[in-house]
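This report refers to the structure that appears directly beneath it.
For this depiction, one protein chain was excluded, whereas all remaining protein chains were kept in their positions.
Then we have chain A:
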Amino acid sequence: MSEANASATRITPGNALRPEDIAASHAVPPPEAAEYALWLGDDSLILAQRLGWWISRAPELEEDVALANIALDLIGHARSFLTYAGHASGRTEDDLAYFRREPEFRSAHLFEQPNGDFARTIARQFVVSHYQWELYSRLQHSTDATLAGIAAKAVKEVDYHRDHSLQWVLRLAQGTEESRRRMTAGLKLTWPYVEELFADEPLIDALGGAAVRPSSLREPFDAAVAAVLAEADLEVPAVPGATGGGRRGVHSEHLGYILAELQVLAREHPGASW
C-alpha cells in the first residue's frame, strides 16, 4: 500500500476490502448487483459531500475532526461500491461520480437533505448510521463476495457513526431548552425521508441472497432508534412519509445543486487526469 493512500484512508485490520483492492480485482458484478452497488455508493457519496461542508464550520474543533472522519469513511464506502458497480460497464468510480446525470443517480432522498443546523445534521446522521449498521451487518454475509467484503469493512466504521450520533441526540435532547427544541425540530424534518430507506424495489427480488431486503431492516431499525429516543425522552416524530423515488432516479430538488458543485471542475476538463 502506498503512503499516499495511507493518509487518506484509515486502515482497517483484517481482510476488509478497500477501493484500491476492488479496482485491482476486476470482479465484474452481474447487472443487478451493479445497480444495487449504485444505490449504496450514491447514498454514501452524496452524504459525504454534504458532511464535507461542515469541515471548518463545526461547533467545536473536536466535531470538525469527527464529522470529517465520518465523511471520509463514507467516501471510502462510496468509492468501493462505485468501483465495483463500474466494472459492469467499464467505468471508473470517477466516471460514475462526475459524469452521470442527475436521473442516473440512485441515492435516497434522506442523503440529499440539507445540513440545516447541527441538530438537523445529527438527526440525519442518527437515522443514516442506524439504517446503515442494520444493512451492513447483514450485507457482510451476502452471496456476492465483493459486496460482503465492502460491508464487512463499512459495518465497523458505521458502528462509530452510530455511537457519535446517538451520543449527540442524548446531549442535545437533555442539554438546554434550546438544544432540545432544535433536536426535536431536526428529527421532525428528517423523518419524512425514513420510509424510503425500507421500500422494496423490484431489483431486490432479482438479487436473491446478494442483497438485503430493505423492508426486513425496518423492525430492528425501529427498535434501536426507539430505545435511544426513549432514553432521550423524545417521541418518534409522527409525520407523513415523503414519496421518495431516488432508487428510480427521481430525486429531491437538492440533488441538482449538490451535483453541480461536486462535478463542476471535473466536467470543465473532460478526460483530464488529476
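Throughout what follows, a residue touches a chain if its C-beta (ideal position, glycine included) is under 8 Å from a C-beta of that chain, and two chains touch if they have at least 3 such contacts; residues count from 1.
Assume contacts and distances are computed from a predicted model.
> The hidden chain: which UniProt name fits, "NAD(P) transhydrogenase subunit beta", "Urea ABC transporter", "1,2-phenylacetyl-CoA epoxidase subunit A" or "2-oxoisovalerate dehydrogenase subunit alpha"?
For the chain missing from the view, the UniProt record says "1,2-phenylacetyl-CoA epoxidase subunit A".
> Write down which of A:Arg138, A:Lys156 or A:Arg171 is the residue touching the left-out chain.
Candidates A:Arg138, A:Lys156 or A:Arg171; residue touching the omitted chain: A:Arg171.
> Of the residues in chain A, which ones touch the absent chain?
Within chain A, the residues that touch the unshown chain are 3-4, 7-9, 45, 48-49, 52-53, 55-65, 68-69, 71-72, 75-76, 78-79, 82, 93-94, 97-98, 117-118, 170-172, 174-176, 178-179, 182, 261-262, 264-266, 269, 271-274.
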